[in-house]
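First the structure, in the form of structure tokens, and then the observations on it.
All protein chains of the complex are present and in place, except for one that has been dropped.
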Amino acid sequence: MTQSAFAQPKERRDAPPPTLAAEHMSKRFGPLLALDDVSFTLRPGTFHALLGENGAGKSTLVKCIMGFYQADSGRVVVGDSDVMVNNPRDAQRYGIGMVYQHFTLVENMTVAENLVMARAEVPAFIDWKKEEQAIEAFMSGMPFRVPVRKLARQLAAGEKQKLEILKQLYLGSKIIILDEPTSVLTPQEADDVLGLLREMTRRGELSVAIITHKFREVTAFADEVTVLRRGALAGSGKVSDHTPASLAELMVGSEPPSASLLRQSSEQGHVSLELHDVCADDDLGLPVLSKVSLKVRAGEILGIAGVSGNGQEQLVEVLAGQRLPSSGKVHVAGKPYSPTRTQIRESRVRLLPEAPLKNASVANMTVAENMGFRCFDEPGFTLGRWAVRRGRLRRKALKSIGEYKIKTPGPEALIGGLSGGNVQRAVLARELDGEVAVLIAANPCFGLDFAAVAEIRSRIVAARNSGTAVLLVSADLDEIFALSDRIVVMSEGALVYETPAEGANVAEIGRHMAGHHA
Amino acid sequence: MTASAVPGAVRGPEVEREGARALMLRAGAFLDGLVVPGAAVLVSVILFGGFVALAGANPVEVFEQMYRGAFGTWFSLQNSLQRAAPLMLTGLCTALPARLGLVVIGGEGALYVGGVAAAAVASHLTGSDPYTVLAFMAITSMIFGGLWIGTAGALRAKRGVNETISSLLLSYIGIAVCNHLIEGPLRDPQSLNKPSTLHIGDQNMLGPLPGLDVHYGLLYGIVACLICWLLMDHSIFGFAARIVGGNPRAARLSGLRVPRLMILVCAIAGAAAGLAGMVEVAAVHGKANASLAAGYGYTGILVAFLARHSPLGILPVALVLGGISASGGLLQRTCDLPDATVAVLQGILFVVMLASETYRGQVNWFSRLMVGSKGAVA
Partner (left out) sequence: MTDAATLGAWGVPLAVIGGALRVSAPFLFVSLGECLTEKSGRVNLGLEGTLVMGAMGGYGVSYLSGSPWLGVAAAGALGAVFGALHGFLCGRPRVNDIAVGIALMLLGVGLSFFLGKPLIQPTAPRLPSFSLGFWSDVPQVRSNLQINALLVFGILLAPGLRWALKNTRWGLIVRTVGESAEAARAMGYDVNRVRLLATMAGGVLAGIGGSFLSLFYPGSWNEGLSSGQGLMAVALVIFARWDPVRCLYASLLFGGASALGPALQSVGVTSGYYLFNAAPYALTLVIMVLSSSATKQSRDLPMELTVAR
């Protein structure tokens, strides 16, 4: 059983952390080889960065170590012995704790309640005075502290992150793995938390591994680095042996991004989509987009690169009508635009959001119906502007199913039963139908296999070639390079860098993605 | 169907094959869809049989009497149809909002408010011809019923107030306010023991359907269900409503006005329940009094859930439940069971049907039979 820090003999608390090694780990998800023979060693008292782009396999690797997934092959070694980790509780037993990207705190409970409930054994009656004193005593030995009586939801993001870390220390973890710990923190909070963790590793109290794609965090805090690229080990070693440029090369590859073969050089037309100082708040009412201004011309693909979670999702929601902007204007073809049905139709704006099942389809409606969301009330599909002509929707769907090679038992099958790639194709078919003036695509190929990726990308380029203005939001830099005419970088809710795609410098873009502007 | 109806619609042999396959799949899925509800009804019947046996009655005799009281004779069938009429309308009151993912249970109040409003209007139209009176009664009852449930929809859309609780509270408030009006301003001075509104006048009563002993209210119910079926299952309005109910994010992406749809659908639902009140006044009671709140609103909730919120499904379900409630009297007389027996059966049916949701979609015997064991293409 896991025990709280207090229940352990003092020796174990003061003992140095053991070595953690994952050797030759492989993991396959269906057709996707997420992890390909990757080895990783976290030596005692080191601060280790796992670097890589989204989907490079970093999370898969640590989830295999933590027992969320079972690796197809490979082994986990703690200290001198092989260990079987079947679930995160097992990992806890070996002193390995993980801090997740999304907080696992119970928001409506106090800091003390969160800490006590994390223990394996909670007393039947809790003497809060005693517990709070014990927690205070524990925190006094820690480099940072959090107000014990505050509710978790009253804590700032940085404090929550600290509490998550404290929770692991309180449970006696010697090895702490943090998944993108700074993605929810301000730069100052990030420096604060990482700096304190580094001090603890320097004192030999702790080993720390962080998953990140920010070079700055690697160079400023980590002793060692392991770089993953497309599920495979791209390189590892001491951080001092690397430069940001060499890390960037390991992370995104050295070959120049392949220019799109399909792309025709086309005359760029008038400005189709224009954003003026668009600002928006997130669900908690905190500002998340700051004065985003951009222009996309007809026949142009503008790629927005950036680490996910920097406001891209909310930008797409604003354009989709799923979130109200707090200020700013959107113009389409020079006219003010708000995403009502009439305006969407008149301006011919289409949208391909990420997670299409969650954002753009109704799982318990049929494929044909889902493909008719845009057109069901158009004259060609109605009887007397009133009744939906299912036969026509069905025939239209049949045509698209053939054209876009959507694998479905038929147009009458529920779309919720289709695979992710096929839902994506169905939504793409719907959105690219007819003449499209503006297409907004968000991570359109996320999680898809090669064939689907190639297909969807060629469709987007074809739309561009026919004069559509495309705004491509993607966390995948390869995708941005493969498709874009022009690239802007989004960081912390603002557009911070712009360059033509031709001759764009990967390292320069990476630097801006990582928050190094100025 | 011609291929030229939609420009470029080509139906190759592959597509034809796909179509046939899909048809088989649909037929299989349809049959599969009947297995679970069928089993649920069977389980309910067994549970209810056990219950009445414990209560000292002979289950076989009870079922026999129920059938006799509901559908066994021409008279009882007509009685069941008469009771089915308001149930169709109150069933719509829960079924329509359910299409948007809203659970509305305030049909009883909307019925009462609609009935009292209709009676009040009739008393101001003395001297007009019956059709005018009835038309005004119907419209008034629908407006008031619609206002009632529409308010619940508006509170949900604009203020995020839970519509289940608010609709029921509005229902209680409506009943209390109407009771106040019946006691006071609307009271017929002649009604001594049981305060009522003025009688709408015999010439204004809804008569029986030609050749039947069932009043015209049944036609109202059937027509309302058909209209709502066309509206919800075939119109662009209903299509939009289904998108909202299925996924509000997708609805916003499609540019649909989610709050407006919520309010409108709730108002239509309330109008249906209000019309039920008018039917009860104009065809049964002739005036509005406390007997209007006879529980049709609550049974309507069950009707909607059993019909899986399909306006067409409501027609047979309302008839069955109307029959069950019509048989209550006979059970009381012949089996010496209390009139609440039918409420027990309804309750059991409701609970078992909801519990069976967990098995819904898990049965694919017929689909597999139809397309072989390969199953659906992923």
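The chains carry the letters A and B, assigned in the order they are written, with residues numbered from 1 in each.
Keep this in mind: contacts are C-beta pairs under 8 Å (C-beta built on N, C-alpha and C of every residue); 3 or more make two chains touch, one makes a residue touch a chain.
All values reported here derive from a predicted model rather than from experimental measurement.
Interface note for the absent chain: among A:E107, A:E199 or A:D241, the touching residue is A:E107.
Residue B:V177 is the one among B:L31, B:V45 or B:V177 that touches the chain not shown.
From the options B:E61, B:D129 or B:E357, the residue with contact to the unseen chain in the full assembly is B:E357. From the options A:A118, A:M139 or A:V318, the residue with contact to the chain not on display is A:A118.
For subunit A, the list of residues touching the undisplayed chain reads 88-89, 104-109, 113, 116-118, 120, 122-126, 128, 153, 285. The chain not displayed touches subunit B at residues 55, 103, 105, 155, 157-162, 164-166, 168-170, 172-173, 176-177, 179-180, 183-184, 298, 301-302, 305, 337-338, 340-344, 346-348, 350-351, 353-355, 357-358, 360.
Here, only the chains that are shown with their structure count from here on.
Our note on geometry: subunit A versus subunit B, Cα centroid distance of 46 Å, whole angstroms. Per the touch definition, subunit A reaches subunit B in the complex via residues 320-322, 339-345, 351, 353, 358-365, 369, 372-374, 376-377, 380, 382, 385-388, 390-392, 395-396, 398-399, 401-402, 407-413, 417-419.
Taken together, the subunit B residues at the contact with subunit A in this complex read 1, 5-6, 8-12, 14-15, 18-19, 21-22, 25-26, 230, 234-236, 238-240, 242-243, 246-247, 249-250, 252-257, 371, 376-378.
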